[in-house]
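In this view, the complex is presented without one of its protein chains, the others remaining in place.
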Amino acid sequence: MTEPLLSVDNLRTYFSTEEGIVRAVDGISFDLAPGERRGVVGESGSGKSVTAMSIMGLIEPPAGEIVTGEILFRGQNLLSLGEDEMQDIRGGQIAMIFQDPMTALNPVYTVGDQLVETIVLHQDVSKTEAREIAIQALDDVQIPNAKEKLFDYPHQFSGGMRQRVMIAMGLSCNPELLIADEPTTALDVTTQAQIMDLMLQLADDRGTAVLLITHDLGVVAGFCDTVQVMYAGGIVEAGTADDIFYNPQHPYTWGLLGSMARLDAVQQDRLHSIAGTPPSVIDLPPGCRFRPRCAFATDICGRILPQLREAGNEGQTVACHHADEMDLKTLAVDSSDRIVKQDEVVS
Amino acid sequence: MSDDRHMMDGPEDGPIVVTSEEHAVDLLEAEGMGVEPVTQWDLFSTRLRRHRLAMIATFFLIFLLVLVLVAPVMQNAGWIDPPTKSLVDGEGRILRNIAPRGASDNVFYSEFVDGVETQVSASSTALWFGSDDLGRSVFSRVIFGGRASLTVGLVAGLMVAALGTIVGSLAGYYPGGVDQSLMRFTDLVLGLPLLPVAIVVGRILPELSFLPSWLTSGAMGIALLLGFLSWGGLARIVRAEFLSLREKEFVEAARAAGASDRRIVFRHILPNAMSPIIVQTTLIIGTAIIVEAALSFLGFGVRPPTPTWGAMVAEGGRLAVRGYWWGLVFPGFALVSTVLAINFLGDGLRDALDPTQTIERK
Partner (left out) sequence: MSDTVEEVQVDPSQLPDDIIMRVNHLVKEFPISKGVFFKKQVGAVQAVSDISFEIREGETLGLVGESGCGKSTTARTVLRLLEPTAGDVYFRSKERGVVNVATADRRVLNDIREEIQIVFQDPYASLNPRMTVASIIAEPMTVHDEGNKQSRLDRVKELLKVVGLSPEHANRYPHEFSGGQRQRIGIARALALRPTFMVLDEPVSALDVSIQAQVLNLLDDLQEEFGLTYLFIAHDLSVVRHISDRVAVMYLGKMVELADRDALYDRPMHPYTHALLSAVPIPDPTIEHQRERILLEGDIPHPSNPPSGCRFHTRCPVAQEGKCDVDEPEFRELEPDHWVACHFPEIKQVVV
């Protein structure tokens, strides 16, 4: 096994608010191999974006704080670095693109200025060389007339074009890791297809590892090699894309997949929905966080928080006390939308 | 639609009682969700009561208001001296610039004429704050001066709230011609420089003998003038608020339900625009009090000998140079603390009017 590019170990990121401590990320661990494309999937409040912010060193005290954990990037603990060193890594070896390409670009500078600034900051080149690199970068993300577009301001670009600029900016310094936080959520579906296609091509060509944070399982299916599913600050299941989509072991993963309306589904009468709402990460229930919404919860689930362990396929991990005992293929949904075992359905 | 009138406590049509035998069929965290009805007013006052500074400010302002309202009564009862009359000793000499004395100590020595000390007595309250250059009780002048300041603040504030809200709502709710003409008029009013206009009008007003005297020489005239000159900012704020609220989906929902314009404005838009209106109004009240003080300071405000804090500060400043500090400190303190209290109250009101601010449910 190769040395992981990124290794997150027992990361806990908390925020203090008036209502109490928000345990946004609460003890997650995962590895990312060089060139691996990993999907981080979850609903709002699951902690997926905070995971990305923590890796990027963008958690600002005193509101937010990384309480424990290690984030090793090529063997170096990012959490022990000072702000200056972190700045070198940010935008250099690790790049990030955001959900909203409008707010991520400064409206009072031209796109060229912002690109050149990033490049000069991270590479030992002159301004003229940086401009050449910038034009090449815009060319790479298929922006027509890259040379002239350098002098345009962000508002002169459409949403899709702005996201291309963000990708160009992110990739201009040839990072080893690209973190994409909901990169297509604000875009229309045809534009999303263009952007995902572009990202796939570029990541493939350059061997860039990608951490794709999204709520859209469809986007993950087309793009990612591996997937981790997050729920209320923890990882509930992780494995290859095939493991997660074809052999889910956690009831939440199963419910999430079943609750999606699918373009190719011919006859679905009702969607499987997961009753209830995710818990507030301020008042986490003791034990398993999914317990209040889970039809299989037993006594132990209310007492002990399950840890990730191997279940299902080789290398697949799941945080559920009953993963081995449950046959998810026999699950069904009753008339009040609760997930139950098939023989319990009252029709 | 009779309940259109209730703006602040709008949501309730009457007490709603949830019978306890109603079985909660809810799958979504039913436990603990049943609560007694709480009106917007309840929420507002609970939140305000939690705001300590605002509560202190409120008590201070209420105390001040009562004090200035009953000032004439107290004067008639002989508890305080008339603000425009000089204090004299037994021999009819004016007690100028006497330093403040303790309340129990009602025997005073004044060193005013030729440095000869004369033993005089005066009522206990008369010299709490000392006396001024003309021998008038600073204490009673501060109280009576508050009448002018608070009149100016409240009348100007109410006028701004009314004019600004009406003009702003109309402009914001009826885009096009109405909006255009109202906003151009607003720009015109905003373009008038406050102090020069106030000075000129303050000069002319007393000459207009056909107007009643309460309008030409008292605080009321200044108040109305300041009110008329200051509503433009609020009108703009209210207009912007209306423009954004009228596009909100809950307003569309009301329209889709068939609600009339009147109902949409009074029940759906205005209650959600109350926060900036109230906050802006408190700021205007503070500003008006200060501007009145400035005008009186410059000699264009309320006619002497009627006391106002501004005029007292002006006069007191002159005397303070000679060491008679009390003529400056007491009215100055009254002015600053009143404006501060109003601003603290505005702060508290803004927080209390935020509908999403959580409060503890019992």
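For clarity, chains are labelled A and B in written order, and residue numbers in each chain start from 1.
Basically, contacts are C-beta pairs under 8 Å (C-beta built on N, C-alpha and C of every residue); 3 or more make two chains touch, one makes a residue touch a chain.
Only a predicted model underlies this, so the values are computations on that prediction, with no experimental measurement involved.
The residue touching the chain not shown here, chosen from B:130, B:271 or B:348, is B:271. When the whole complex is considered, the residue among A:40, A:178, A:274 or A:288 that touches the unshown chain is A:274. Take chain B: the residues that touch the chain left off the picture are 1, 10-14, 16, 18, 22, 24-28, 30, 33-38, 40, 43, 180, 184, 248-250, 252-260, 263, 268, 271-272, 355-356. Even with one chain removed from view, chain A keeps its contact list with that chain: residues 43-44, 158, 160-161, 188-194, 196-197, 215-222, 241-242, 245, 255-266, 268, 270-275, 277-278, 337.
Basically, only the chains that are shown with their structure count from here on.
For this pair, chain A with chain B, the centres built from the Cα atoms lie 53 Å apart.
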